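Below: one structure in structure tokens.
All protein chains of the complex are present and in place, except for one that has been dropped.
Chains: A and B, in written order; residue numbering restarts at 1 for each.
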Amino acid sequence: MIPAAFEYVAPRSVAEAVALLRQHSYDAKVIAGGQSLIPMMRFRMAQPKVLVDIGRIPGLDYLREEDGYLRIGALVRHATMEHSPLIQERYPLLAATARVVADPLVRNLGTVAGSLVHADPAGDWAAAMMAARAQVVVAGPDGERVIGIDDFLVDTFTTALEPDELVVEVRVPIPGPRSGGDYQKIERKVGDFATAAVAVQVTLDEAGRCQQAGIGLCAVGPITLRAAAAEEALVGQPLDEATIRKAAALAAEAAQPTSDTRGSAEYKRDMVRVLTIRALRSAAARALKA
Amino acid sequence: MSATLTESPHRVLGQPIKRKEDPRFLTGQGRYLDDIKLPNMAYMAIVRSPYAHARIVSINKEPALAVPGVLAVITGEDLEKLGLAWMPTLNGDQQMVLAVGKVLFQYQEVAAVIATSREAAYDGAAAVEVEYDPLPVVVDPFKALEPDAPILREDRKEKSNHIWRWESGDKAATDKAFAEAEVVIKEKIRFPRVHPSPLEPCGCIADYNKTQNHLTLYVTSQAPHAYRTVLAMVTKLPEHQIRVISPDVGGGFGNKVPVYPGYVVAIVGSMLTGRPVKWVETRTENLASTHFARDYHMTVEIAATREGQVKALRVHTVADHGAFDAQAVPSKWPAGLFNICTGSYTFEAAHVVVDAVYTNKAPGGVAHRCSFRVTEASYLIERAMDILAHELKMDPAELRRKNLIPADKFPWKSPTGWVYDSGNYHHTLDYALNLIGYKELRKEQAEKRARGELMGIGISFFTEVVGAGPSKHFDILGIKMFDSAEIRVHPTGKAIVRLGTRHQGQGHETTYAQIVAEELGLSPDDVLVEEGDTDTAPYGLGTYASRSTPTSGAAAAMCARRIREKARKIAAYLLECGEHDLEWADGRFQVKGAPHQSVTMQQIAFAAYTNPPPGMEPGLEATYYYDPPNLTFPYGCYIAVVDIDKGTGEVKVRRFLAVDDCGTIINPMIVQGQVHGGLTEGFAIAFMQDIVFDENGNNLVTNFTEYMLPTAVETPRWETAHTVTPSPHHPLGAKGVGESPNVGSPAAFVNAVVDALSHLGVRHIDMPITREKVWRILRSAGIDE
Partner (left out) sequence: MGHRIAVTINGQRYEAEVEPRLLLVHFIREVAGLTGTHIGCDTTSCGACTVILNGKPIKSCTMFAVQADGSEIRTVEGLAQNGEFHPIQKAFWECHGLQCGYCTPGMLMAGVALLERNPNPTEDEVRRAISGNLCRCTGYQNIVKSILRAAEMMRGGAGVASGSPVGRGSPAQ
């Protein structure tokens, strides 16, 4: 299928990109990896008049720890996350997520930041970043601002970005000692969007009690959801089976699934519970080893 | 004729020869439809209906005609003026080429835009304005039969959505057996609506030359000759002025048998614009408008004794055919060969009824990697046998052993009239059970069940019926289903073979070369196989329904033998002896008792052109039209082993063994590849695929993000093996194999899952077996993570 015609611009700096967005406003669409946008354009579900390709802006593909954060530049691909020794060693949640985003070919082009900006409730990164309590760094005409992931994701396919703003970085707080995480996803086949998925990040105290917990729910609501009551139920508790099951039940309650070809609302809600149990078990095991 | 093959160093039959067609595919030099670009070529895009049932109030072409590059916009009204608004289907119905008056399914063809570029064609299609007035939609075939259902096909005399009823077998004998039966089981079983989805979509380039009144149609076709004849009938062009070329075809599986409306419109487009017109459908168009398969709602009953002896089979099916009865089946067999559903067992009586129904869905019912509804039949009986085993608390392998047709009863006449050619079923069953370690698996299952773990073993013992077919019974639109081969041996002893079939990955260029090489004592390297061009190939009905080896393979062998008979005369002349003094051995003619006195086919061929015997017509070529005396009946025993995740309901196929008996094997490597592929399609059907519609007739699975094709990760590892029971009537003893794995495997998967859950009282789950269906059973039985 053939997209509708558009104009193409490839700015060489963030400032230039922001200026273009300011000029074209809602007529413009930013393209980075393009793995969600281009299929929508081929079906003419998206028909931007101007495509602003940020792929040629130098210096946006960094992935490093700095000032207490893992900093993920706007052009970091899913595959970069998947193959990064840093991610594999220190960020089991992100590593587990990177392995199940779309398929390996899509992962070579699609970007983490682009996935967040797309704000698909079935986006894997949004749930992972919610569990990891990430922040999104946004550049606009008045400089940069930092938005917490919960505030960044506003609604289905809608973020807090203004039309003249651009995500330049995603920041994940470096987990403390005794931290662990996991991403559990049910998909009908590789490359499918999740039927349901759960992201979990926990940190234990020296006594083995849960100090901090993050749980993000994917594909079970109009938007990525935080299972806040489940998180609260974990804090201060040892991550034994009873606690895990209690939290998992609360996570299932937090889900707002709808029925579709992937499954009924009832099934998806129960899968949130099962996946939360599995993710918490493995996150706890990793935290004890970390 | 029995399979008598020479044992010789030249023997090429049965060898795993690397495929001759592969080098071009491996280097990107395959030539598929979309790779062809003709000078001055225009492009076509089709406007399709967003509604499943609606009147067309108006179509405004003007905005499309205003798009730069658009050459023409064609509607149903335009075609009506040319007498081309409707075309015949392959099953005696008619189908709209472009909608006239109303649309009957979502994505139906409404208008076509021809433009100088692909971009302009799509821009033009987006600009066509169509006003619809929605009508009540009929999605459920059972509701379609209700008296107050809206009549969909106003063009028909019969004011009903019921298309036809087909009956087979003996009703009285069957009813009597049921009345007297000790045990009766009954179950409703649906075979979902699925789609062949070859990776290459359908398409064509229509190139009409007005001066010469000649049409060349390049088209993704499994049956180019049948296309030419249909096009001659539809377009009224003389058949010799039509050349159909089917270039390399990127998979077909039945999807590329029918003639689609897009082809007809492209031809009209070429006539109107004076340019070649290319139309390549999108994946959505392929999934939503080209032929689906199955969609059988079946009710099955078995009458049996308490000891497990089957007596009679009763089947009633409601078949959802969509908006037009366009399924591809032989005229005498409106439900295809579905009445093979007594399977591999010694039923004494059977009665089969099929009611076909119109609904607001895309037309179809193609042979999707199966010989005309055999997949439905095989799934039905193999599922029903397991239900009977469950009812009788018998091991499903034992129940089958008790009822399989004994080897000494072949040829076996089934209660619906089929004559099974050959089989050694008990041997194959025992071979498969031993190979997989059936007893050990049952023991493991019992131990696991005691620990609360869920494991299942599923058996399917299927009998296929392929190789359509004998001309007294089989035809497509009246054209008999023989097939053909033509061989020319060149002076230097190299040969070209042309056939009426058209491969789409089955390896014909190698398999047929092996057959001809074997028969003529040549190297397969020296035999070129050509198919797909109606101007050069002899007439044939094409490649589908596992018919190529049983029909054209036989034709190739018989054609080669015809050549050999002439060669014998030349050899006698060259060796200065009588014809009867010669024997064919080691791929050459030699004097009986004096093997050093011999001539090769190369020497004979050279003589045929340079030194023929006096009075003999020079040259060395022949044509053979093979009319099969019977169908062939490949069979097999498949066994699946599954484990179930109690938390999510996920089914993991741990092992899958396929023991096939397809008679003589020509190239074991190719046969194994065919089995792997068919099993994978069967796996997908069992667990993933169903074309789902909402209550408004909206198709919910119109691309590969919703219609699930398994990847390498989900696909199980396949174990394959063979027993060999040659067909007694095929010249080589071969039976055909391409579709057996797709016919036989769905029941094995489902039987395994049901087996894993049978202690919970489960005896049937409809396909596709999604995690959610299993999860519901688990939770209602109190089983959880």
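One rule holds in what follows: contacts are C-beta pairs under 8 Å (C-beta built on N, C-alpha and C of every residue); 3 or more make two chains touch, one makes a residue touch a chain.
Keep in mind the model is a prediction, meaning the values are calculated, not measured.
Among B:A126, B:L709 or B:V762, only B:L709 touches the chain that is left out of the view. Of the candidate positions A:Q35, A:S84 or A:T159, contact with the unshown chain belongs to A:Q35.
From the options A:D53, A:D205 or A:E266, the residue with contact to the chain not on display is A:D53.
Chain A meets the missing chain through residues 1-8, 10, 31, 34-35, 38-39, 41-43, 51, 53, 55, 79, 102-106, 108-109, 190-191. The set of chain B residues touching the chain not shown comprises 15-32, 34-35, 37, 118-119, 197-201, 248-251, 253, 282-284, 504-507, 510, 513, 523-525, 669-670, 672-674, 676-681, 703-705, 709, 711-713, 715, 717-718.
One rule holds for everything that comes next: only the chains that are shown with their structure count from here on.
The distance from the centre of chain A to the centre of chain B, each centre being the mean of the chain's C-alpha atoms, comes to 44 Å.
Contact residues of chain B toward chain A in the complex are 118-119, 122-123, 126, 282, 284, 647-648, 650, 688, 692, 700-701, 705-706, 708-711, 713-714, 770-772, 775-776, 779, 785. On the side of chain A, the complex with chain B involves touching residues 1-2, 4-5, 44, 103, 186, 188-193, 195, 261, 263-264, 267, 270-271, 273-274, 277-278.
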